[in-house]
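Apart from one protein chain that is not included, each protein chain of the complex appears where it belongs.
Per-chain numbering from 1; labels A, B and C assigned in written order.
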C-alpha cells in the first residue's frame, strides 16, 4: 500500500483544487465514520486548512522530508499516501499506513519521506531538526518541512529546535499553521508576540507570513523558503494564516470559545471556494471542476469501502514492531517471573521477531 | 543568622566597592577552602562579575524578591546574607543559610526575599515567574529579579517563562549575566542570536544590554527596569556584559576553551579596578579604599573562622525539612517492609516532625 | 472556624460529615472540592490549559471561571514546564495553586519542575521554605488514544522523596483527597483517570470532610485473596470481586491504596496476613511499576503468611496500540483481572 512512490504533486490550480477537495471530502467522511464508531481516539480534522496543507506539500521536492503534528490527514493525502491507507489507519486496520497501530494522529509513509504524525505538541520539532542535521551530515541536497500549530510556538521545544536549526544552519522550514486557536485558546491569549513569524528573528532566521487560504501564495512562499533551505542551508519560519472550520477534534463542537458569526465570516475565505472562483475566472469550465469534485467523492468512498473490508491487526502480534528484529533473544531471559499475561501477550506476541 | 533584615544596600560608590571587594575576597577564600577539602561539591565562583551582581541587587527594593542560578555566592552576599552564613553553608554546617543541606549552589535567605540558589540551568526561571504572578495576585507592589547565565537562554524554560511573564504582564526582570561562556561554550557557538537581550522582542518585552563591569551603569539600568516592572507590570530582560575570571567551577582551569591572552585582556576591565579608578578620580583617598579592602579581608576571615567552628548538621535528623511538620503521621504506615536502613535513617530521622 | 485556622487544619484528620451525602460523579466531586477550597481560602487558584474558557478539556473545572474569574481560574499557553514551575514559585510564597495537566502524559515535559524542583525545596533549603503545590492530572488508557496518550507513570512520582502522591478511586475520595492535597503544606500529585471521571458515588458534602493522605482503605472485605489496587484499577477490582463471588463463590478482599506516597503498607499487610494470597493490579505497566513495590513490601512483611507468591497484573508492556482489538488485549480489563484472580487462587482451569 505504502511502498510505491507518488507521482510529483500537481502544480496546476485544477490539480491543486482536486487535492484540496479530496481532503475536505475525506475529513467529512472521517467525521461520519467517527460518529458511527468506526474510528476512535482523538480525531482532528483539517477542514478549512486545505490550501496551507496542499500548497506547502506541493512546494516540496520528492526527496524532501515531511514531519507534522497530529492534525495530519490532509498532509498524508497531499504527500500522496492513498486515501485507502489513511482511512484504513483511522479504522485501525492491517493495511493502514501504520498498520493500525498509530491511528489518526500517527500517520506516516517512509517511502514518501513522511515521518509522522506526532501527538505531543512541540515534540516533533526537535525530531525534524535532527532529520535536517542528518541531511547535512550526509551531504544530501534536501530539506525538511516541519508542521506545527499556533499553540506549539509556546513550547520549550520550539525555542530549542529553532535555535539548534539556526546555530547549525540546517535545511528546515518550520511551518506554523496558524488557525487562530489552540483548542479554545486564541493566539493573542497564548503568545505575547501574536505575529508568530516574527519570533524567527530571535534566531536570526527568516520568518514570513502568508495568506494560508490562497494556495498559490502558499506555494510561492514555501517554494522560496524550501529552496533557500536546500541550497543555502537557511532555516526559516513560514506562518500560514488559516482557520479551522470544525472543532479542535471531532469531540469538540468548537463553539465555547468562538462565535457562530466568526465561523461564518471566516468560511467566506474557504480555500476551496477561493480556488473555485479563481478557476472560473481563468475560464476553467464548471464541468471539469465538477469532475474533480466527483473524483474526490469516489476516492473517499473507495477508501471507506477498503477500510471496512480490511482485516484488523492480529492480536497474537501485540508486541510486533516495538523492538527490532533480533531483539527477541535479548528478552528471552526476562519472561521468568513476569506479571500475569506478559508471556502470552508480549513475549509470545512477536516481541523482536 | 539569617533572620534579621539587612540595612538597605549602599548606593555610594565606595560602599558598592566595599561590597564588590568583599565578594572577590570571599571567592578567593572559597577556592582556598575547596582546595583544602573543607568545601565540596560543585563550587562556582563569580570573580569578575562583582559589578553586575552588586549593581543589580543594589537596584532592588527591600521588598523585592531575588532568584538566581547556582553561581550565587555574590548575590547572597550582595543581598545582605552574612559571610558567616554563606561560608558555613559552603562548609556544610548547621548555621549555614540552608543549614548545610544546600551547599554552594543552593543558598537562600527568605527573610531577605532571596529564594535560592538553583542548580538546573533554566529551572529557576519558571519559578521566579510564578513568584511574580503571586505578587500580582496579592496586589503587592514588588518585583522579582531573576538571574541566569548566557547559556541559560537556550533552554526551553527561558522561552516558556518569558512568554508567560509577558502574556500575563508580570513584574519581573530577567537578568542575563553574560560572562561570554557556558562552561566551555562561547555565546556565539550556543546562541543563534548572540545579542541575547534582543530575544526579549519575541515577547514584545523590553530588552537592553549594559556594561556589566561598570557598577553605576548597571544600577541605572536595573533601577529603571525594576521600576517599570513594579509600577507598570512591564517585564524586561537585562543583559549584563561581563567576564568570569576563574574557570566554570573550581575544578575547571578555564583554559581549554579560551586563551591566557583573552583572560588577561578582559581582566583590564576588572570591575574592582574600574571602581577604584573612579573613586580616585572623584578624590576618594586611598586610605578609605584601603580601609574597605581591609574590612573585606577581615569579614572573610571571620566567616571562615565561624564556619570552621560551626557544628555539622545532626545525622539523626537526616530527613528533616523534606516534608512539612505534621507529615510524620502520614508516613507512619509506610515504614513496614521498607528497605534496610529506612526506619533508622528516614522514618526516625525527623521525617515530617 | 475562621478561614485562617481552617487553612492550618490538619488535612490528615477527617472531620465528621455533618452535611450528609449526595450522589455525584467523580468529576463533580473533584469540582466540589476545588469550589469549596477556593471559597475557603483565597490563596487557592487553578491554572492549566483550557481550564477556563473551554471549561476544562475533560470538564472537571467547568463553571469555575464564571464563579471565580480569570485570576483564580487561569488559562495557560501550552507551556507545561513554564506553568508547573510557576505553580512551584507561587506556592513558595504561600499560595496554594492547583495546576491541572491535561493528561499525565504531558507531565513528561514538566518532569524537571516536579521532580527536581518542587520535590527538593523542603529538604534542599533546610526547611526554610515550603511548596504547597497541587498538580491534578488523569492517567490511564482506553478510548484508543494510542501510545503517546495512554500512560501511567504513577510509580515514578511515588518514587520521588519530597513528593506526596494520591490516587482516588471513588468520588468520595476524589473530593476528600483533593481537599487534603490542597490543604497539605507539601507538593502533592493527584492522579486521576480518564474513564473514572464518569463513575458515580455518594459523597459527603461537608466542607471539612477530607480523606487522610497515607491511609489505604479496605474497599471490600474477603477472606480468600487480597486484591491491591489504586485509581481505576480499584473500580475494576470491585466489579470483578462481585462477579467472582457470584460465579465462583470466592471472597476477594480489595485494598484500595488511595495514597502511593506515603504508601500504607500496614493495611495491605494486615489484609494479606488474613487472606495469605495477594494479587496486585495497576492500570500502567507493572514491570518497575507500582505493583513491583507492592510485591516487594508484601513478601517482606508477610513472608510467613503467604500460601503463594504475590502475583501482578497491569497493562501489557507495549506502547499502547491504536486498534481497538489490540488495545483491549493489552489493558487490565475485568476479564483479564478475573482470570488472574482465579489463577492466583489456583482455580484457573
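The rule is simple: a contact is a pair of C-beta atoms (placed from the backbone, for glycine too) under 8 Å apart; a residue touches a chain by one contact, two chains touch by 3 or more.
What you see is a predicted model; the values in this text were computed from it and never measured.
Visitor: Have a look at A:157, A:229 or A:304 and name the one touching the chain we're not showing.
Guide: Missing-chain contact among the listed residues: A:157.
Visitor: Based on the whole complex, identify which of B:44, B:93 or B:333 touches the chain you can't see.
Guide: Missing-chain contact among the listed residues: B:93.
Visitor: What residue numbers in subunit B mark contact with the hidden partner chain?
Guide: Within subunit B, the residues touching the omitted chain are 40-42, 89, 92-93, 98, 100-103, 105-106, 118-123, 151-152, 154-157, 182-185, 189-191, 256-257, 312-313, 315, 318-319, 322, 338-342, 345-346, 349.
Visitor: Considering the whole complex rather than only what is displayed, give the residues of subunit C touching the chain that is not shown.
Guide: Residues touching the hidden chain, for subunit C, are 81, 105, 108-109, 111-112, 115-117, 119-120, 123-124, 146-148, 151, 153, 155-156, 158-162, 261, 263, 285, 287-293, 295-296, 299-300, 303, 306, 308-312, 317-319, 321.
Visitor: Contact with the hidden chain only, please: which subunit A residues?
Guide: 2, 67, 96-102, 106, 108-110, 115-118, 120, 123, 125-135, 137, 156-157, 160-161, 163-164, 167, 319-327, 329-338
Here, only the chains that are shown with their structure count from here on.
Visitor: Hey, how far is the Cα centre of subunit A from the one of subunit C, in Å?
Guide: Once rounded, the distance between the two centres reads 35 Å.
Visitor: Give me the residue numbers in subunit C that touch at least two other chains, ranges are fine.
Guide: 77, 79, 81-82
Visitor: Show the residues in subunit A shared as contacts by 2 or more other chains, in ascending order.
Guide: 154-157, 189-191
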